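Rest of the complex left out; these chains stay put.
Note that the chains take the letters A and B in the order they are written out, and that residue 1 is the start of every chain.
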Amino acid sequence: MTEIFALAGTNLVSPIILSFALGLLAALARSDLTIPEAVAKGMSIYLLFAIGFKGGVAVSAHGVDTTLLLSIGAGLVLSFGLPLIAFALLRMMTGLSQTDAAAVAAHYGSISIVTFVAATSMLEGRMIAAEGYMVAVAAVMEAPAILSALWLVARSGKQGRMEPELMREILLNGSIVLLVGAFAIGAITGEKGLAEISAFIVSPFKGVLCLFLLDMGLIAGRGLRQSKGVLGIGAVAFAIVMPLVGATIGLGLGMLIGLSLGGIVLLMVLSASASYIAVPAAMRVALPEANPSIYLTLSLGVTFPFNLTLGIPIYLAAAQFAAGA
Amino acid sequence: MQTHIAKRVEIVIEAPLERRLTNALTQAGVTGFTILPVLGGSGRSGKWSRDGQVGKAGMVAVVCLIRPERLDALLDAAFAVVEKHIGVVSITDAQVLRAERF
């Protein structure tokens, strides 16, 4: 326990986390500090490209092992399955309507790539290696949760729209294409390709992450301010309990398929994190009756900061404990 | 200069719906439209601002100039898309140059 807090302590005084905190405070204090939308989008493209590329290079260097397919499979199972658990929890813990609960559930089955990136950074800082293909697992986990959520709504008689067009949009959404594409480029060009562009995608990576998290803090803070009173205590509790539940399941699956310590932590982080990019856009189309400020506040305002500060160290400690046991 | 009577329809709609709306308009016989960015706004579902967004969020304004006789078809098409979503539709009387374009 003290170990977790020590871990969380070191984690908390990193420039990355402090940048997030700065953004959060600035927004809560109603400063007019903002990062232009285009710059924020540019940074997220940079981060996705870099993380995908490095993942691909890692796979090209260490080769594909049987665990790769198992991990992809685990990712699919998690993304399809977690929304069902989230939905059940939400119906128990909160008074949300079926539609709202399903929309929130979709977010928790999907993933937050920034949380994943922050965890990767933290592992690197501690010299804990992880399978490079976890990036690919992240990519496959983006979309399936949306299907589960729509199924939940359809089952309950309310209509949720899943036109084939929407399906295509979800699967080919920018983040997935960029992540998978950069992964492929990294896998094809390997260490040689990395050497050519590492001064761009490796060295400045953490610094860019700081500014990006500053923006995430600003957005999360503004969201929290605007949604004051929208959320009950039950919903907030869900947004902290669900990551822990997800991480536990991720831990089990990760150990089952024989991932390394780092790989297990990343699978836990993927399970624990909630989407706030791809899924909200899909929900606006597929479940327009669901209230966006509920799912955005939970995912971005509560779960994201929780994972970033306490969650990741907890997952690492749990994985170390389980691996040691 | 010779002008022609027309209607100017302005639809403020969520960005993820943009393509669906313009497809519906095109199917309803609309021959042209212009899309303007929106920085922020306020309505029944609260305040929002482009700065507070990640991903393809936010709203856009779609402006359509059409012959008056096509207005109803356009409004029906637009309404089908906008109906369940946040956003507003407004219509103004206008005049246009170069009627052959509409």
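Rule of thumb we're sticking to: contacts are C-beta pairs under 8 Å (C-beta built on N, C-alpha and C of every residue); 3 or more make two chains touch, one makes a residue touch a chain.
These numbers were taken from a predicted model, which means no experiment stands behind them.
Only one copy of each distinct protein chain is displayed, but the complete assembly has the stoichiometry A x3, B x3.
We adopt the following convention: only the chains that are shown with their structure count from here on.
Between subunit A and subunit B, the centres computed from C-alpha atoms are 34 Å apart.
If you check the complex, the residues on subunit A that touch subunit B are 34-35, 37, 40, 44, 216, 218-219, 222-223, 226, 276-278, 280-282, 284-285, 288-289, 291-293, 300. By the touch rule above, subunit B contacts subunit A in their complex via residues 14, 16-17, 20, 45-57, 84-85.
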